[in-house]
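Of the protein chains in this complex, one is absent; all others appear in place.
Entry: chain A
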Amino acid sequence: MAAVATCGTGAGSAGSMAAATSSSDVTSFQRKGPRASGTDSGVPRLVSIAGTRPSVRNGQLLVSTGLPALDQLLGGGLAVGTVLLIEEDKYNIYSPLLFKYFLAEGIINGHTLLVASAKEDPADILQELPAPLLDDNCKKELDEDVYNHKTPESNIKMQVGPVSSSRFGHYYDASKRIPQELIEASKWHGFFLPEKISSTFKVEPCSLTHGYIKLLHFIQNIIYEEGFDGSNPQKKQKNILRIGIQNLGSPLWGDDICCTENCDNSHSLTKFLYVLRGLLRTSLSACIITMPTHLIQNKAIIARVTNLSDTVVGLESFIGSERETNPLYKDYHGLIHIRQIPRLNNLICDESDVKDLAFKLKRKLFTIEWVQDNYLRQERNIYPPGFSYLLKQKDSAWGEGSLQHSTFLMSFLAKATAFASRLVRHGEPLKQTGSGRIHQAAGPRLWHDGRRQEAPGFLGIPP
């Protein structure tokens, strides 16, 4: 059932879209044609939005996070209508990269962007986005598109500009900047807190910080004005809004949960996340938030924030920690933890089996790989569950090389192989005896008169 679940409760146009997509496989491997985004109020048309694809598990519409490796770990991509929370690494070096990949992916796919930051001007953030790595065919298309004149009649403005390739996720070159034409061709909205906070704004006091209130109103305004939630009768939008909020929860937003343990309005951030999720669920948007959770003093708030977000990914860089000198990690820059994956429209979720992941940032690519922390972990499938728990404990008597460990191994493996081989032996024939008669199967070696013969060469004179 490929229903676009997030818009299920939306207006009629969204409903017809859901009905249309459920009737056949929707793939996004078609460029959005001009007819598809026209006035389709009456006829349910097969609408495919560029840069999205339905999930194989539950038909949920997915967008790419900008990192195909991360997409795979999250079960195909980020679901539309959900929040991706990135717990920043200690010195905030790698999380802005993930943030930028997300936004760059939006530009390449022609999605609308909304960038909110309290630290940097969104225009500057957009200038620093990484350039996409395109193969030659796409590059030619890109050059042609860029020199075309933009047709004025549309809300299809964003389609004319960039690209491109009908792929779901793209690779980016972190050392080069995105071409200026792509940025200009894209549609984006910026929210820079120092600019917005100066104007007076009448709002009744509620326990959200002023910055959060303004940001929520801004987002809601954009969603309504541009028709992402289908409620605006004038605008019928069939595009995704990508929202990026940087350093949420940091003192620059006016929130003091990172400064003290018992703060005055400790519910500001959690309320913000709740209302934001409410906005996202009823619109065609996806959101990435980076949050300096390592600065939050109160662990309870971190747990609450995790419960309030859908997908949570934590980054832990090796800079300054003792792991930097560990020879196992010498190729990598940090660890990446997938802390939570949402269960949407389903009882189960796509959790990957691999839990020890590290990332490295080479000149061009950001790769995520599985790292062997302990060679035993790769043999997890021959150890019984529970044994690895004993091994994980510090200074446990079961560490490798100990007597208990090796005797346990020997007995366990012996039992396992004996059990297996016992199953095999019944079908295994005896050695051929030279005259070519039929092999006798192994088993209780009974002569037809009922006498049991143990050893093959024993000659007994039948009575």
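Everything that follows uses one rule, which is that a contact is a pair of C-beta atoms (placed from the backbone, for glycine too) under 8 Å apart; a residue touches a chain by one contact, two chains touch by 3 or more; residues count from 1.
The rule we apply is simple: contacts and distances are computed from a predicted model.
Chemist: The complex lacks one chain in this depiction; which UniProt name from "AP-2 complex subunit alpha", "Beta-hexosaminidase", "Elongator complex protein 6" or "tRNA pseudouridine synthase Pus10" does that chain carry?
Modeler: Matching the unshown chain against "AP-2 complex subunit alpha", "Beta-hexosaminidase", "Elongator complex protein 6" or "tRNA pseudouridine synthase Pus10" yields "Elongator complex protein 6".
Chemist: Among A:Ala123, A:Cys259 or A:Ala303, which one is in touch with the chain left out?
Modeler: Missing-chain contact among the listed residues: A:Ala303.
Chemist: Just one of A:Lys119, A:His210 or A:His267 touches the chain that is missing; which is it?
Modeler: A:His267
Chemist: Mind pulling the chain A residues that touch the left-out chain?
Modeler: Those residues of chain A that touch the unshown chain are 1, 3, 5-6, 8-9, 58, 204-207, 216-217, 220, 267, 270-271, 274-275, 277-279, 281-282, 299-300, 302-304, 307-308, 343-348, 351, 353, 355, 384-386, 388-389, 392.
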